[in-house]
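To keep things clear, I will list the structure first and then write my remarks on it.
A single protein chain has been omitted; all remaining protein chains appear in their positions.
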Amino acid sequence: MATLSAGAFYVFSGLAILATLLVIVQRNAVHALLYLVVSFLAVAGLLFVLGAPFAAALEVIIYAGAIMVLFVFVTMMVSPGQEAATADARWGLLKALVGPAAIALLLIVELGSVLVHAPAAHVGADVISPKEVAVALFGTYVLGVELASMLLLAGLVGAYHLGRRMLQRDREGETG
Amino acid sequence: MLDVALIPGLPLAGFVILALVGSRLPRRAVAIIGVGSVGLSAAWALLFGAALIASHDVHQSQTLWTWMALPHFEAAIGLSLDRLSLVMVWVVTGVGFLTHLYSIAFMADDEDYARFFAYMNLFVGSMLVLVLADDLLLLYLGWEGVGLCSYLLIAFWYRDPKNVRAAVKAFLVTRIGDAAMAVGLFLLAAYTGTLRIDDLMLRLPHTFPAGAPVVVAAAALLLAGAVGKSAQLPLQVWLPDAMAGPTPVSALIHAATMVTAGVYLIARMQLVFNMAPAVMAVVAWIGLATLLLAGLSALAQRDLKRILAYSTISQLGYMFLALGVGAWTAAIFHLVTHAFFKALLFLCAGVVIKSLHDEHDIAAMGGLRRHMPLVFGAFTVGAASLAGLPLVTAGFYSKDAILQAAWASGPHAAWLWAVALVGALVTSVYAFRALFVVFLGETRREPARVSSLAMSVPLVVLAALALLAGFVQTPSQLGGISVFGGFVGPAVGGQVGQGGGGPGWLLLVASGASLLGLLIAWVLYVRRPATFARLADAPAWVALRQFALEGFGFDRLYDTMIVQPFVYLTRANVGDFVDWLYVCLAEVARLLHGLMSRAQTGRVRWYAAGIALGALLMLGLVVLR
Partner (left out) sequence: MQQVPLEHALLVAAILFGIGLTGLLARRNLLFTLMSIEILLSAAGLAFVAAASRWGQADGQVMFIFILVMAGAEVSVGLALVLQIHHALKTLDSDAIRQLRG
């Protein structure tokens, strides 16, 4: 079981990294979104291996399920396929990657060097059940829950308001 | 015991009143305050001085208040009256009062009446402070005060830029001397810890041997100050131009009092100069060179006031010569007589110029003897005294005293005496030249009637003094009166008036020189003016005369040496390199602004990159620790 866990961990990590890399180099937004979904699923696998099944489930449901779907909808509305791809190509993708890649690499190296000097510890030993999470969530962090719900409300109202404006303009455009 | 303080205090009070409310007072009130303050001061000085002499206790000291009290230096506002300063006070207040009286009429139709008297009062007050100061710092205050008043009064008619330029020139040239003098004062203060004259005279011989570099330096610097103020070579260029001021100003300031401040300073500081014989020699030679050059320049001048100006420079040269050979009393004696006859000459010149509607050129004058006999008489007395006509004039006795002193001085005595004698001859020639050309001959312009009582009285009084003042000090061959020497001598120490020690034939030669000058002037300007005019037109002579007219090229020399380079530098620095430094600062700020503005691109990616770089740096710092 442990060997499987360790092996699964590295497989899922490699998958996640590969998929994420592919996301940022895609020309087509839809392709990128699909790769992103794969990436999230891989991360969900990682979470599961790390003994957090509840978090893994949430990652799949909310991240890959809700957020990505939203992305797909908007992408469909906004950029109809081919035209966007050529536009992006015009913007010199490869050249633009060099600098940011360098920065990111340096950052990773820095973080890595910190980790190297950290005391040895291991993950994935225990499985933390949803019950424990729920106890912590609604016990110690109940205030956070309330704040999070307020945040969601704000997001909801904001999105609705912004969308409504567009809706009105469309209606005026049709009639006027 | 405010007695001594009243003497400078009254004129200064007059100045304050006239400065504050003078323009609102009626003319009569201004005259009363202006002339009255000086008059009261003169009367008080006379009475007080006489009382002191009678009581045989002429030394009075009065400290008014402490000026500054520092750890190693103290200065107080104190006035000290001793024999030397008493003589100076009498001259300043006496001639000052007479000049003020004269000004009532002379400046009567000037609209800045109150301003004039305010400045004149300030001048008299400052000069008295200078003379009565018992601390060199206070003396310097008075020194600067008279310099200021000279500037203000030369440029009295400030609407004409020429006058302003003359005033600025006077101020700048004397400033050179003043600056040197200040350094000299600093030197003395630094090495002896005091500038109080009495204390200084005590401490200096104890601290330094004679001829010590510090003393020599201090003496030389003080000499520089005196040279500036008394218009000696090489700082004599300002006095002829200072004639741009009103005539009473020329009479009082640039003949009788301010220019003699240098002579007074050296006499007062004679201990310092005694300790630096080299500097004393320089004093004598400066005086000698000045008296000859200025005398020759006076000979070539056509402006009546400029003749008198160069004459003043020349006579001051005589005083410096006397100081340089150690004849302190003779120098002061000549100072006194010169004050009388030179002021007299200037006041007469003022009447002449005013009556001819501001005509200064003597070639345009002539035959005024018939129109203003009083002025003619007064001018004759003045000219005679200036030339040193034997026996009857005060100038004769004082000049003779100096010649005797020159004869009896150490090495180079013969040179000093000979040149001084030639100078006396030249003096006589130009003095009588002025007299004959202006007053004799035919009338070329009709003068207006300007004389009034206020002008006549001072002329008469000064004429009397110019004749009689000499009899207080006569050489042994002529009575050996030594009242002046006996009075002033103890205050200035040194040899008590060299008059009386020399051989008798010196007297004869001196008399001969002045009479010869009279004769020459008579022949050239009265008897055969036509012949002389023909001679004078010879080109070599014309060039020489022009050179002498310009004061022997000193103005041109200074212009080339100092003024032109300075103007060149200022023009080269039009860009102002100091300002450039600050402009650079502004440019750097602008550069930075440009750079910073370019960081505000408005692009999200750019800002995100900024955040990322920042995080990188921060983490880097943490990691590298």
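We just call them A and B in the order they show up, numbering each chain from 1.
Here, contacts are C-beta pairs under 8 Å (C-beta built on N, C-alpha and C of every residue); 3 or more make two chains touch, one makes a residue touch a chain.
Treat the numbers as computed from the prediction; the structure is a model and nothing was measured.
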| item | value |
| --- | --- |
| Chains on display which the left-out chain touches in the complete complex | A, B |
| Among B:61, B:207 or B:601, residue touching the chain not depicted | B:601 |
| Hidden partner interface residues of subunit B, rising order | 597, 600-605, 608-609, 612 |
| Contacts of subunit A with the absent chain, listed as residue ranges | 1-3, 5-6, 9, 13, 16-17, 20-21, 23-24, 29, 32-33, 36, 39-40, 43, 46-47, 49-52, 54-55, 58-59, 62-63, 66-67, 70-71, 74-75, 77-79, 84, 87-88, 91, 93, 96-97, 99-101, 103-105, 107-108, 111-112, 115-116, 118, 120-126, 128, 132-133, 135-137, 140-141, 144, 148, 151-152, 154-156, 158-159, 162-163, 165-166, 169 |
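Everything that follows uses one rule, which is that only the chains that are shown with their structure count from here on.
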| item | value |
| --- | --- |
| For subunit A paired with subunit B, centre-to-centre distance based on mean C-alpha positions, whole Å | 98 |
| Footprint of subunit A on subunit B - complex, ascending | 609, 612-613, 615-616, 619-620, 622-623 |
| Subunit B contact footprint on subunit A (complex, rising order) | 99-100, 103-104, 106-107, 110-111, 113-114 |
